[in-house]
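Here the structure comes first, spelled out in structure tokens, and everything after it is commentary.
The complex is shown incomplete by one protein chain, all other protein chains being positioned as in the whole.
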Amino acid sequence: MSAVVTAVGIMTGLGLFFASVLAVAYRFLRVEEDPRYETVMELLPGTNCGACGEPGCGAFANQLLADSVEPGDCTVSSAGDRAEIAEFLGVDVGGGDARVARLRCGGAEGLVGRLAAYKGRGSCRAAAVVDGGGRACPWGCLGLGDCEDACDFDAIVMGADGLPHVIPEACVACSDCSDVCPLDLFVVEPVEQRLFVQCASPLEGSDARALCAVACDACGRCALDGPGESVRMVGGLPVIDWQGPDEPTVEATFRCPTGAIVWLEGAQFVVPEEDWEFEGRRRA
Amino acid sequence: MGDLLWIFVAAAVVNNFTLSWFLGLCPFLGVSGRLDTAFRMGLANIFVLLVTAVCAWFLNAFILPHAPYLRLIAFIVVIASVVQFVEMAIRKLSPALFEALGIFLPLITTNCAILGLALFQTNREYGFVESISFALGAGVGLTLALVLMAGVRVENELRDVPDVLEGAAMSFLVAGILSMAFMGFAGLFSGVA
Amino acid sequence: MAAPPTTVNEDFIRGLWKENPVFVQLLGLCPALAVTNSAINAVAMSAATAFVLCGSSVLVSSMRSIIPKQVRITTFIIVIATFVTVADFTLMALLPDVHKELGAFIALIVANCLILGRQEAFASRNTVGRALADAAGMSTGFGIALLMLGGIREILGSGSLFGVSLFGDSFEPWIIMILPPGGFLTIGLLLVVFARMERRKGGAS
Amino acid sequence: MSDLVLSHGPFVKDAATTPNIMRDVLIAALLVLGAATFHFGLTALAVTGAATVGAVGTEWWFTRKRPGGATTSDWSAALTGVLLGLTLPPALPLWMAFLGGVAAIGLGKLIFGGLGQNPFNPALVGRAFLQAAFPTAITTWTPPVDGSTWSTIPSSVFAAPLMHGEVDIMTSATPLGLAKFQGEGTELSNLFFGTTGGSLGETNALLLILLGLWLASRRAFDWRLPISTLVTVAVLSGALHLVLPDAVQPPSFMLLSGGLLLAAVFMVTDPVSTPTTAKGAWIFGIGVGALVVLIRAWGGLPEGVMYAILLMNAATPHIERYTQPRPFGGD
Amino acid sequence: MISLAGLRARARTFRQGIHPPEHKAPTAGLPIERAPFVDEYVLPLGQHIGAPSVAVVQPGDDVRRGDKLADPGGFVSVALHAPVAGRVTAIELRLHPSGRMVPSIVLRRDPWSSQQLAGEPTDPGTLDRDEALRLIQHGGLVGLGGAAFPSHVKLAVPEGKVVDEVVINGCECEPYLTCDHRVMVEEPAAVVRGTEILRLLLGGKRSWIGVELNKPDAIETLKTVAPSTVEVVGVEVKYPQGAEKMLLVALFGKEVPAGGLPLDLGILTNNVGTTAAIADLFDRGLPLVERVVTVTGAGVEYPRNLRVPIGTPVRTILEHCGLRPEADRVILGGPMMGAPQKSLDVPVLKGTSGLLCLPGAPEPTEFPCIRCARCVRACPMFLNPARLARLVRAERPDEAAEHHLMSCFECGSCSYVCPSGIPLVQWMRVGKQTLRAEAARAKAKAAAEAADAP
Partner (left out) sequence: MASSEPSSFKMLLTLGLAGMVSGLVLVGIYTVTAPRIERNRAEALDRAVYQVLPGAVRKETSEPNPEGDVVYAGYDAEDALLGYAIPAEGAGFQDTIRLLYGVNLERRRVVGMRVLESRETPGLGDKIFKDLDFVAEFDDLAIDPAIEAVPKGSAAEAWQVDAITGATISSKAIVRIINDGNERWLEELH
């Protein structure tokens, strides 16, 4: 019987003692914090497992509030909780207007001239500092796939035509590809903007066509055919105005002699079936 | 004195808490990805282990003889509360220290290394000074393991690690190699040779 | 708290493999590695863990409305620690040899992140039935993982399974498998194998 | 004029190539293997061969689908295999040596991405694996052979895979083991010319020194690494021997016994797993030397070179971090 | 006989660096010849570091040799002059040795005009500092040592700084090249005179001419004509001894602070060719319309040192020197730092010191970095090229910057020694370009924000 008394005594004592200590601590040592903190903490698993790389759920919650991590970075919580956190904090879970990366070059292998054989490291960035690579068009894609490697979402596969093919469904518009491309060939645009110029060469006329069969030769027909001022010629290339009063239309592409201006209904380049499973060229 | 040294060395390297007792693996895997986080986590660990050693010794000496069946629950409640209290105190008194170490405290509070320390120290009937030496050794050992692991993992970001090995699998294999390397300390200072 | 709409059945199934606590969530690793140098230890450990996990989940879930949230964690810990002590004493009384083998790791179940994690993430937010299903699923998943680890380590490390010798006397045991490095290497290699299987599957579909 | 080729400059190039460096070191290692065969008989070839097959086979299997073909052609896997073989005892079952080769390359190298990326010395990872897996077999030493027994291979070597070796082989302790567990010394001349028990490649100090000098002159490695290791062991054991003659052996014995010289020439020098900075190389060597003395004098094991190197391998990223050279014009 | 001074000089060098084979023998003894005139010259408006020049001629204009074609496009920019007499046929995009197409003036030589080059001498003593700088800028002078940095900018010593020493860089450490060597041997007077003009302009105390010890004839010749204020010093034959930072270490034992200029040490450095051109500008009134180029390598039948009008197409020069059928690589500059070309239809620029033509391109083989540290031991800037390259490859340029990537001057020593054949210096370039692009982006963004702010 005395054991029971001791046990219950000690336990109750301990419980009461620490509850009071904590209560006092709460009063006097409390540090003001973001009121949302509590709620977020509630939604996090509270395992303090450190799996997110942050030292515990509290730290993760703070990072969430500071907007430097995303709810999904907590791999332990359930999908539902993550969604709830995202909703509570009003952070975007990748919704918004769909945007996609597009290549300002259509110079597939065989269409663009080649001056010298590039025998160096298989990397666009490395080739770009070696006389800009061996292709005749100094503005065009080098085709060595740095963008493919940079895309964390496997949204780019290098096609047999030597150009990077973006899979629109996979692209999350992160811009990594455009950051890595030494020629700055990628632009990330809303999918809705369907008219696109896939050439970056400012050369005109036969000079342009001499380097690449599908170059924009600045003939200006697209600017004439597009409604109003929606397409203008600037520096040897058409510039499409999406903000202006006239909506650019597919007409602009009808008389393009080289196919440099295109109307995109899906992927910019058709990804051949066999390339879908392409494991990705690993850097040797 | 020699005993204290042996207790320290044994806990730090010979029977390293993480690499040969498998204690505290969750934070070991979680925060060993960045060097400075790992190091600070280690320091915070040393601190909590010391607090734990003192609490556990105190409980063992004064309270638990009356109720041995409360050992586990007393350990965990007391340690958790004390650490929480210390955390709050640090946060209030020294925001800088809190930034550096305090944020790690909740992660450590209830992990097995802490409780393991209390239990082992009880099983082995360590006195106060021995407990402190044991806790220091365990903490230094945890820090060492964390920091070495972080060194390898940080460099891994620059390696062409095969995809299937990214993440936890790699950490475990590296821990395995480290654990093999630490076997070199076996028998250190056991005075047999 | 709109928990994901799953059935009790799914609550159970999930823990077995898709959200396996050890291999997928990487929780409760310390016991998973420390006591799996033989299959029998793995089973004993899983049983003890299952008891604690299911017990506390049921209790926590049934009391979920009356616990103030500030002392939530502390209360959970008291509940868990109580169950662990019960398990500890019971084992000590009934199976002293097993208890000796597992040593302090029975007591360390208290610190198993898996258990507290399930209370926080699931039991404290769901009905008793679902909490039990979840706990049972997680426990089984934990058991599966421990048994895999313990089995592999015992077969290679001692040449036996559940103490039954498999290869005869002249087998040379791979001692490393029952030493600490073997624990790390085994789970590491298992994770690699799973990752490969995932990729195969992903690649094929 | 032929078509122009664009390639990376510079357009003059030093002649050394990675496969050539590996090949040089491999030649040196094979010379050590020759000496091992002389000392221990044909078993040296068998055991080292098995380790090498394990190493090269693993490398080939896992890299055979790479775009440029299997990476076995750079010689590094073969070198790892031979070096692993040289650290093994003469009577080790072949299947264990093979398994060691697999572990060395698989666990020690490929998981990190292959050549040049491994934080730990692969050969030593393989050996550490074997030592932890089969501690008895790997500490079973057979004595050197003489003319009549040269071609007899201990029967344990041919143990069936996964099975024990023959138990009743003739064993002999290593000089370090003798000193540690029996308090017996070994003639320095025996150490020097390799007529003692021990791992296959570690016994002939003279040959190792000569090969070290040759490789250093070929600039196969950074001379700071072996020098700092050996000097540290010498100085530390010299000083400690004066104070604690019972615990610490004299420098001459420390330097010439065990795997120290083999490691100093072939393993401490592995460029991949050691620091690249000059200061770092000194620190690495000093660390290895100090750990060797510590483990040999106060540890449970008679020899600590392997563990010392693995531990310092783990410390290498940190050493490098703190020994980055001051940039030109900076402070 | 080795003099005591010679022995001391032998010790003069910097730490680390490499010893590539020299390959200078084929041209070292060949006197400078004049390159034949050709029909068409292409003059890119951007030949130097800084803003491009602005054309002052129109297509159809006739020009005499030495007439100004373009004005400086800003302070860091110089004028451009007609290398031959003829007619401007176009101003259009043409392939530049950098691999890009840039606006260039195309000049068709008039075969009947006189190609006489004449001008009015100026006494530097009669000009104040600004007038002298203007003369140099409008004389089209840029550094001929490779970087093509506008010379007047270097001479415009900012308030508060003084130049005590003028150093003339005659090291020519690049293998194969001998143009500076020949200038020193054939025009020692111009070199020494240019040195004195520079010193007078800047009010410096002493001048030094540093020459690698593999050019004893140049050292001897210069010594015979040098006045007492000009010291000719031999320095060790080691690459990149000619980099000004390395030369200053060899001469004075001082390091130019990271990110700084020799000016921070009170020193001005110029190439010997530049120095001779300064002398020509002042004493003979000649703008920079031609330069000495070493045409060499196993890809040409007749290696030569040629005086080439700026803008001459590379193809015509190589054909003049007997381009061999097996030649497959053409490099503008030396083998270490030179730029490989994808086309022969690019012009010789003011900064072009050599045309290296090589046969038999090796199949590229690259092995993973084995951390052998040879690059670390070679880098004269004490960088860790292996790590920098990895960081750049892994798209972590910011960390590379923390490891002092921007200190790299692209000497190529690291690539030279790398046994794994890793194009280290290319990765350095990639990284530096990425960083510059990032900085430019950040600046543009800041500017845009500043514009938005009010």
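Order as written gives the chain letters A, B, C, D and E; numbering starts at 1 within each chain.
Definition applied: a residue touches a chain if its C-beta (ideal position, glycine included) is under 8 Å from a C-beta of that chain, and two chains touch if they have at least 3 such contacts.
This one's a predicted model, so the numbers in the text were calculated from it and none came from an experiment.
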| item | value |
| --- | --- |
| Among shown chains, those touching the left-out chain | A, B, C, D |
| Absent-chain contact - pick from C:N41, C:T74 or C:Q119 | C:T74 |
| Residue of C:I13, C:V43 or C:I175 touching the missing chain in the full complex | C:I175 |
| Contact set of subunit C toward the excluded chain (per top definition) | 66-68, 70-71, 74-75, 78-79, 81-82, 85-86, 89-90, 92-94, 96, 157-158, 173, 175, 178-179 |
| Touching residues (missing chain, whole complex) on subunit A | 3-4, 7-16, 18-20, 22-23, 26, 35, 38 |
| Where the unshown chain meets subunit B, residue by residue | 6, 10, 14-15, 68-70, 73, 124, 186-187, 189-193 |
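As a convention for this text, only the chains that are shown with their structure count from here on.
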| item | value |
| --- | --- |
| Chains contacting each of subunit B and subunit E, listed by label | A, D |
| Most remote chain, CA-based centroid, reference being subunit E | C |
| Interchain centroid distance [CA atoms averaged], subunit D/subunit E, Å | 49 |
| Gap in Å, rounded to a whole number, between the CA centres of subunit C and subunit B | 22 |
| Sequence positions of subunit C contacting 2 or more other chains | 26-27, 73-74, 78, 113, 116, 176, 179, 181-182, 185 |
| Residues of subunit E touching at least two other chains | 339-343, 361, 364, 368, 423, 426 |
| Interchain contacts (touch definition) - all pairs | A-B, A-C, A-D, A-E, B-C, B-D, B-E, C-D, D-E |
| Residue numbers on subunit D that touch subunit E, as the complex places them | 1-14, 16-21, 74, 76, 113-117, 219, 222, 271-272, 274, 276-278, 281, 324-330 |
| Subunit B residues within the subunit D interface of the complex | 35, 147-148, 151-152, 154-156, 159-162, 165, 170, 173-174, 176-178, 180-190, 192-193 |
| Complex contact set, residues of subunit D against subunit B | 107-108, 110-114, 117, 119-120, 125, 128-129, 131-132, 180-181, 247, 291, 294-295, 297-301, 304, 306-308, 310-311, 313-318, 321 |
